[in-house]
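For this view, one protein chain was removed and the others were kept in their places.
The block that comes next holds chain A.
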């Protein structure tokens, strides 16, 4: 009897954990695939199909450390553009990225794609997070 209960409990718990995980995974995949389309139409011309950038004019999106360090500012950069001297992959850039005109959910999607492609593994960048970050753009 005891054994049966334990077995049932075990099954229930694993099932719950499993479905939870796959919900998360599903959400991530939704962000990622829409983000991929957005990237192709809105970012790829400048940053390249492999996120390689363009010489010293446009920075690559392959610098995981840069992306991680500046994670909370990326949404503002994509929304309002960026015109600051920055260091990416150890090289200085001082160009100008125009404002993207993307909605917060699209920013979340494209950032999820960028941060989990080109050799980056930084996980989901949710729309809730983007909304919070957009409140404190300067």
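The working rule: contacts are C-beta pairs under 8 Å (C-beta built on N, C-alpha and C of every residue); 3 or more make two chains touch, one makes a residue touch a chain; residues count from 1.
Everything that follows uses one rule, which is that contacts and distances are computed from a predicted model.
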Hidden subunit of the complex - UniProt protein name among "Electron transfer flavoprotein subunit alpha/FixB family protein", "ABC transporter permease", "Ring-1,2-phenylacetyl-CoA epoxidase subunit PaaB" or "Redoxin family protein": "Redoxin family protein"
Sole contact to the chain not displayed, among A:26, A:56, A:84 or A:137: A:56
Residues of chain A (touch criterion as defined above) contacting the omitted chain: 45-46, 48, 54-58, 96, 98
